[in-house]
Each structure stands twice: as structure tokens, then as C-alpha cells.
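Okay, handing you the structure first.
Removed: one protein chain of the complex. Kept in place: all other protein chains.
Labels for the chains are A, B, C and D, by order of writing; each one numbers its residues from 1.
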Amino acid sequence: MTEFQTNSPGDFETVQDTVWKQEIAFIDAVPRWLAMSFVFVVFIGSWQLVTALELVSPIILPTPMETLNDMIFVGKNLLTGGYMLGALWITIQEVIYGFALAIAIGFSLGVLVGETAFGEKAVMPYLVAIDTMPKVAFAPLFVAWLGFGIESKVALAAFIATFPIVVGTAAGLHSADENARMLFKTMGASRMQTLIKMKLPTGLPQVFTGLKIGAVGVMAGAITGEFLGGGKGFGELIRVAASQLNTPRVFSLILYLSLVGLAVFAAVSWTQRKVVFWHKERVGAGDA
Amino acid sequence: MTEFQTNSPGDFETVQDTVWKQEIAFIDAVPRWLAMSFVFVVFIGSWQLVTALELVSPIILPTPMETLNDMIFVGKNLLTGGYMLGALWITIQEVIYGFALAIAIGFSLGVLVGETAFGEKAVMPYLVAIDTMPKVAFAPLFVAWLGFGIESKVALAAFIATFPIVVGTAAGLHSADENARMLFKTMGASRMQTLIKMKLPTGLPQVFTGLKIGAVGVMAGAITGEFLGGGKGFGELIRVAASQLNTPRVFSLILYLSLVGLAVFAAVSWTQRKVVFWHKERVGAGDA
Amino acid sequence: MKPAVALEYSGAPVGAPVYDLAHVSKTYARNAVVALEDVSLTLRKGSFTSVIGSSGCGKSTLLKIMAGLIPPTKGRVVLQGVPVTGPRRDIGMMFQQATLFPWKTAVENIVLPIEIRDGKAAAKKAVEKAHQLLDVVGLKGFENVYPNELSGGMAQRASICRMLITEPAVLLLDEPFSALDELSRDMMNMELQRICREQNATAFLVTHSIQEAVILSDEIVVMKPRPGRIAEIVEVDLPRPRTLDMMTTPKFGEIVDYIRGLLDKGEDM
Amino acid sequence: MKPAVALEYSGAPVGAPVYDLAHVSKTYARNAVVALEDVSLTLRKGSFTSVIGSSGCGKSTLLKIMAGLIPPTKGRVVLQGVPVTGPRRDIGMMFQQATLFPWKTAVENIVLPIEIRDGKAAAKKAVEKAHQLLDVVGLKGFENVYPNELSGGMAQRASICRMLITEPAVLLLDEPFSALDELSRDMMNMELQRICREQNATAFLVTHSIQEAVILSDEIVVMKPRPGRIAEIVEVDLPRPRTLDMMTTPKFGEIVDYIRGLLDKGEDM
Partner (left out) sequence: TAQDLRDITFVQPSPSAINSFPVFVAIGEGYFEEEGLNVTVEAINGSGAVLQALSAGQAHFGRPGPGPLLAARSRGVDAVHIYNVAARSNFGIAVPQDSEIQSVEELKGKVIGTGTADGAEVGFARNVMTGANMSEGADFEFLTVGDGGPATAAFMNGEIAAYSSSTADTAILNQRGMAVRDITPVEFGRFFGNGIATMAETIENDRDLVEAWSRAFAKGHAFALDDANREAVLAHLAAGNPQEGEDKEFQSALFDAVRSKTIPTDDSKHLGWYPAEVWKEWEDALVKGGEISGPLDDLSAAWTNEFAEIGNAAVGE
């Protein structure tokens, strides 16, 4: 039998309130800015250390300082509407269009795969097979058909981002439970209605997992596209800088690029919070 | 008020059984081999058409026949233990180790991100930022630290496959419902116990979504690693063939590679079915 | 099967047969549990039938088979002269677990069947009716609340509203009032009776409350477990409409006791 | 608050106070619903207290506050002389929704609290006891079945076993028997009484069945809704141990009627 704590009762007659708050573990209580700064400092610190100890050649890894200086340079160019801004804008367009395309295709295929046995049995294996293939093989095809404009990069970006969305959507459609399915059957819902009004909302958390991974993939896809199929985007600037062994520039460019990636990811996360409002994402022990 | 069907009752006195089966829509009833063959035929058919109409240069897209011939050649080499077999084996090793590493790291980070506010607020943004960065920038670092052996490719493969696993795991940890959380609290479960015995099992479907996407990513990562960091794997063969515009070879090699990808993906799917046995993945209208 | 001869009988349901079950059996393939064995049953138009039986004796299974949600292993199920071989629109069903969708408010959940049957516009028009139904079940003021802010009993009551909104001709109810207090339950029983009479609906109710079964039903199907079979079908000859004060009449007590007796025996069977 | 003077009183709980609630209020921030207002209550060691009140009057909320799962907005909760400011191990709680984990069999679900408290080895040893408990609740033969193969009432009974296995000193039960038939319910009531007596446990039971409340309790807390408050605390002076045939005694009927009266009034308050 569970042992009682030994304080004698009655001691608390005078206690007025035992209103309490969910205990929040230290690790969860750290404010965001502090936590981020901490990681930042650790990050930059080790980077500085690696370069200061000359563990690695400066043409492989620049120092944080060099990178910062170059970021200021690049930043100025961007702010004053220099050529880099144009390049960044091209890449941003590729990312946006690519993501939109990936969402449209990935979602449709995800529904096909998640909803029909045909999709699951016959389409999915091909999707997996295609997605494991190195994209270099397709870059020439995209270029041949779509040219060197942003179209071919959009296609490649979408290509890479599609698969996670397919997997997420398909998994989401499987997550509805027995009761909900039965309920929809008794309501005489058509397959389409069951899909749209029940399975999809239920599966949204999984769909968003796919979208988040896709959001990051689309960035990689656009840059890969620019590497393989040329063009005038940010990836091209990176490539040129890399071929010139201008590593501070390479790093400063990719840091700017990662801000774009963060923005896309943040947009997806924000949408998720708005759309899946009933599914409170709760973190840590301090959840009530 | 719902209208009744108009058959007069009593007609069915003689009916013995109305044992029925879940109606399976045509699209779900097609047997796997037929469905796969159908997609295959459509696939190869359009491919054949594109090449037959010379919509694209043979240097960019070989004909299915050329590719098949080359696949036979490559197949022979593989079966007779030729140089390609060695290369394939290297790549398979990279994929296996890379995936294992990605699972270990991705899962740990996923738990950190999904379980602690610190992870979510401070670590995740950095993961997103790093993952959006083009991997080319890191390939030299990996080579510098890990050399030309499979280690550097394993690292890059793991790098690419980690992120989906992080996102999947973190999302999975958020999927436990209020009741289960409260139940664990009343049982006096520690945070660790709640994590391991409740949140993780509950979140497994999402974890597997991440693993599936990662399984495909790890393949791409290993090949990217070989493209950028040398080595003697299958990616190297593809690169040689591509640089020589030997497109039938490129396509036949990547088709073989995609079989490896399929195998990895299938292994993950199989594991999911075994591990998440209570979460029947049901497809189509024919679910009971 | 012993008929309910012990009770004077008057006022059996006289409508045309609506449901006709003959020799229905169900074995769950997964664990080879025989949930139902040779269940035969006829429900007549406008009648109210209750099922009572110990936990696990196959009541929910029976309802699901009648609703065409799961196929029987053997036997015949005919509804309105048409064999049941899948879910049917002319049925309103309420499940044992109240399943409200968390992304919809109470009212949105309630008009969902209308939305599915007749589209969004119709659903919009049905909001007024949903409000009325919520009012009837005592949930006025909770129209726009999301399900996770409702108590257990409130969620159950909202589910009832969802079933009622389409005014189905046949109601299948699986312990619809289990989370309600006696008072609300009595009130809901009377409302249910009123609605069934108004719409001349045929009702089939799973319950664990003998009182509830007796006050509502024309016939009570008493089941015994393992495998689930019908022990007896008891006819309740209390006059219609039933009122709550009938519960204090000796006849009511008699029937209740008779059924309790059947259930007691069922345990050893 | 009118005391239960109408009833002769004899046999109040005499143990030391275990739970002490004073002026507990709870307002849900999200929708500003006042779920509880100024609830004061003392539970004594070994006593059995029931809460009864209409659906949505705050019973589940009260239990969650007592269990330290959600904080009160105002007021004091002291358990065993220690303020409750979070979940406590000395409590066994059963929720209104039976939450069994689908990846564990019935027995595995039941020994889970042991596994969490004392580790895998202890859980393994507790399997024997889990079997006994399953037997007590009539689930012999379903030990290794997964939850989705159980009926509603079976799942509820398995949850009860899970709560009982740690032999907690304080039991908080939220409508634990709502999905059970009367017979099983009566049987479970007697088992619960036996277990509480054996372990000298303090029990706090939410129920909608006045009969159940009366047969089990030393005190019955009658609540009225919106906001949830205590209408009256009725003491039940039936001798211990209670037996099922006490339910037919006039005194039992008197108390039941008295409480029904309180609840009826509660509706208009």
C-alpha cells in the first residue's frame, strides 16, 4: 500500500490558497532569446575554436569574423538593391513556386496513395523509386524541356519537396480512428466527403509534418537546380564563390539563404498553428 | 424525414443469408501486380513515346530499349561480381551506416525538440537553418575531417536523412492526448517514463513518417556525397557515365540504385507494420 | 424461450416490420470470439425496442451489424425490405463513444450530417434547428464551444443532437445516456419518446438501465453473454405515451423485477 | 446549506482528515466558464464519499483539481497534510474516459502503474495479481486481448483493475461503472467496498447513480450546476458493511428520494 507522507494533518488550517502553477522544468523555462543565444554562442564558439586552432584550412571553413564581414558586405549589396538582390529574388521565386507546385502535386499524390489501394500498391513504389534517384539525372531533362529560366529550377525544387508531402499526407489519411470512420459511414458520407471532412482534418498534423520537411527540401531543391542547370539565382553566386574558393562568401551567402529557409519553415509552422488549432502542440512537462 | 426505400417488406422471407463483404471500390480491388504493371506500362509507354517522337535528344533521355540493354549489361556485371558489384556494395554500406546514424541522431534531436521547450525554441531553428543550406558547402568539411573513405559519405547521407526524422519524432511526441497525459501524471510517471512509455508509442506513426522520408533521403545523401567527395561507390559510376553523356548507362545505374532505395523504404514500412501493429493502416473504402 | 406470459399484455407494436433479423451470428475473426449467436428479431414501424444484457454480450456488435457497419458471419438482416449489405442513410446511429470532431464547434458537429447529406447551404439553414436541439438537451449557451471544452455528459448530449438532426426513420442508440445524471436522463428519455412518436420513428436502444428500458420500450430484448444470444424478448404493456410517474406504478416495478430476474439468471447461463 | 437532519444519523466516518478542500474555485481561462465555486470538503481516512450532480456541474473538474492535475483558480487543497500542487503518487485515479493503451494487452495495461512505480521486474511479478483482478471484474479469459477487441464496458473494467493494482490509499473515481449493466455494477460496487475496507482506503466517487452513491458512501456531496457548487452534503447512516439487499430497505429508499429531491431542486437553482 502506498505510504503516506508523514506531515500531520491540520497544520495547514491557516493556509489560504494552494493555487499552483504547472511546474516547469528548468530546461523549458529558459526564455527563447536566452536559449537561442546560448546555442548561438556555443555554435559560434566552436566554430571560432575550430578555425582559431587551425584545425581546418581557411579555404574550407572561414572564421566567423570573416564570414560576418562578408555578410555585412552582402547585406549592403542586398539592401542597396545590388546584383545579389536580383539573384536572391530569383531564388525566392523558385522556392515559392516550387513549394506551391510541390504542395499541389504532393498533396494530390498523397491523397491517391493514402486513399486508394491502387495508389498505395502501384503508385507509391514508383514514387519511392523515383525519389531515391539522384536528381542530377533529371536536371538535363528539366533543362531540355523547361530551359534555363526559373522553370527548370522550380521543377527540380518541387520534385524534391513533393515526396515528404506525399508520405505525410498518406500517413495522415490513415490516422482517423474506427469510431470516426463508422460515424461517417452511418451518415451516408461519400468517399470524397469522408476524405475531405474527416480523414483530412484528422490527418492534418501528419500533413504538416510532410509540409515542414518539404519546406526545407524545396530550398535544397532550388539550389541544386541552380547548381546543375545554371541560371542567375543565389545558387549561382554560391557556385561561383565556391569555384573561386571564396569561402567567406560561400558561407555568408548560404547563411542568408538559410534565413529564407527559416522564413518558409516558419510560415508553415504558423499556418499549422492556425489551421490545426485544436491540436495543441504541447512541449515539456509543463502541459496542463 | 428520410424517405424509405419502397420495396415492400416480407419479400425477403426466403432469403437465407445477407452475409456481405465490405464493398471494395474498383480502384482498390485491382490486384497489386496488375496495378503495378499498369503504371509500369503507362510509364514506359510515355517514355517510349517521348523518345520515339524525338522530343528530346538521346544524350538527354535514352530510349527504354537502350536502357534495358544497358541494364542487362550492368546486371551481368553485378551478377558476375564485376567492378560494379564492388561499387554497389560500397554505396549500400554508406546507405546502411548513414541511415543508422541518421536514426540515432535524428531520433535524439527529435526527442530534444519535441520534448523540451529548449529544443523547440532554440535548437529547431538552427536545425532548420542548417538543413536548408546547400550540402555542397559542407562536403569539403566532411572530406577534410573524414577523408575520402565511406565515412564522409556516411556523414553526408546521415546529414540529409536526419532532418525528416527530427521533424517526425518531434511531431509524434506532440500527438498524445490529454487523457493519456493525465493518466501518466496520476501514476506518478517521471518525465522520462512518460516519454518512453506513452508519448513515443503514441507518436510512432509520425516517427515512421519521418523515417520513411529519411530512408529516401539517405540514398540521395550517399550519392551526393559520392559526387562531391569522391570514393568508389555507385555514385562515382553514375558521375563517370554522366560526364561522358552515356545516358543509357546513367539511367540503368540509377534504376538499379532505386531498387536499393525501394528495399530500404520497404524495410522501414515492414518494420512499421510490425511495430505499430495496433494502428492498422487502412486504405480505401473497404475498411471495416 | 419463455414468453413474458407473467405479464398482462396489451398494446404490442402494430406497424409493418421495419427491421428483420434472422439467425444472425458474428464471430470476430481476429480472436475467434463468438460475439453473437443466432439472433432473430423483428422491429415494427414506430416501435421502441431496448436491448439489455451484461457488458460484453454483443450489444454493440448487434447494432453495428444492423447498421451495416460490419457484416454478420451468418444470418439475414433486412431493413425496409432491402437486405442490409452496407451502411444505410435511413438509419441514425449513436455510438457508445461520443465522437465529436475537435475542429468543429458543438453546432458545427451537430449539423454535420446535414452538411454531408444536403451540402453546406442546407447545413447553414439547419443551424437554427441545432440550436433548438441543444436547448432541448440542456446545452444552451454551449453552441459555439469546441468539444474539448465540454464535459463527458455534455459531449454525449451533443452527439444525440447530431443523430437527431436528420430526423432518421430508424434510430440505433448505443448507451446514449450513460454519462447523464438521472434527472437529465429522465428528461432525455421523455424527449426521445416525444421525438420518436412525432416522427413515427423506429428505435432500437442499448442500455444498462432496466428502468430506462422499461419506460421507453414496447419490447425489451434481454441478452445473455458468451456467446451473445437472446434470452428472452419481454413485451412492455404500459400505455403510451409513457410518463415519468409510471415508474412508481407497481406494474413498472414488476416488469423491472422480471427483467432483473432474467439478467440474474443470464449470469449463470 | 441544509444539513441532512431529516435522516437519523449514526456512523459518520471517524478517521483523521485525509483530504481537505477549502473554498476551491475553478474558472477555465479559455472560455471563462466557472466550473467550480467555493467548494469546501473534508474527507476522512477510510471514508467513502460520492459526488452527484447534473452533467457539466464540475465533478470531473473537482476530481482533477484534487488529483493535482489542474490547479484551482482559488482555494486550498491539502492531502495528507501536504498541499496539493501537482500530481501525487498516493492517489489512484480513474478517468471518465477509459484510456487503455492500444499497444498493450489488457494485463500489460493493468500492470503499467507498477511498471512505472517499481520497474519491469515488479510489473512481471504483478501479472499474477492482475489476473486475479481481471477475474474479479469478470474479464477472465481476456488477459491477453488488445483494447480494441474489448467492448466499452470491458475496457472500463480493465481501467478499474489498473487503478486498483497499486492499492492506492486514496481512490478518485470518475463514473467508473457508467458502462456496466446493473448486475455487474452491483457486483463491482461490493468489490470496491471490500477493497476499500481491506486497505482502509479513502474513496471519492463521481457517479450519476443515486443508488450506487447511497449503497457505497458515508457521505454524498450533492452539487448544483452553473457555477458548480455544493448544494448539500448528505450523510448516509446505513451500517457497514453494506450489502445489496440493503437497497430494498425503506431507509435506503428514503435517502435516495431525499437526494433525488435535492437534485430536482438543483435544476432550478
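Basically, a contact is a pair of C-beta atoms (placed from the backbone, for glycine too) under 8 Å apart; a residue touches a chain by one contact, two chains touch by 3 or more.
Computed from a prediction, not measured in an experiment: that's the story for all the values here.
K.L.:
In the intact complex, which of the presented chains make contact with the chain not displayed?
P.N.:
A, B
K.L.:
Among B:68, B:96 or B:144, which one touches the chain that has been omitted from the display?
P.N.:
For the chain that is not drawn, the touching residue is B:144.
K.L.:
If the hidden chain were put back, which of B:91, B:132 or B:247 would touch it?
P.N.:
Hidden-chain contact among the options goes to B:247.
K.L.:
Quick one: say which of A:35, A:95 or A:143 touches the chain that got left out.
P.N.:
Residue touching the chain left out of view: A:143.
K.L.:
For the chain that got dropped from the picture, name the residues of chain B it touches.
P.N.:
57-60, 82-84, 136, 139-140, 143-145, 147-148, 227-231, 236-237, 239-247, 249
K.L.:
Counting contacts across the full complex, list the positions on chain A that touch the omitted chain.
P.N.:
Missing-chain contacts on chain A: residues 56-60, 139-141, 143-144, 147-148, 227-231, 236, 239-240, 242-247.
Methods note: only the chains that are shown with their structure count from here on.
K.L.:
What is the distance, in whole Å, between the centres of chain B and chain C, each centre taken as the mean of its C-alpha atoms?
P.N.:
Computed value for the inter-centroid distance: 46 Å.
K.L.:
Two-or-more-chain contact residues of chain C, please, as numbers and ranges.
P.N.:
Answer for chain C, listing residues that touch two or more other chains: 69, 89, 97, 148.
K.L.:
Could you list the positions in chain A whose residues touch two or more of the other chains?
P.N.:
In chain A, residues 279 touch at least two other chains, as defined above.
K.L.:
So that we know how the chains sit together, what is the shape of their touch graph: line, ring, star, complete or other?
P.N.:
Drawn as a graph, the chains make a fully connected set, so complete.
K.L.:
Hey, which residues of chain D end up touching chain B in the complex?
P.N.:
Those residues of chain D that touch chain B are 64, 67-69, 87-89, 91-93, 95, 97, 99, 101-103, 112-113, 115-117, 146, 148.
K.L.:
If you look only at chain A, which of its residues touch chain D in the complex?
P.N.:
1-5, 7-12, 15-23, 178, 288
K.L.:
Under the definition above, what is the set of chain B residues touching chain D in their complex?
P.N.:
179-180, 182-189, 193, 197-198, 201, 276-279
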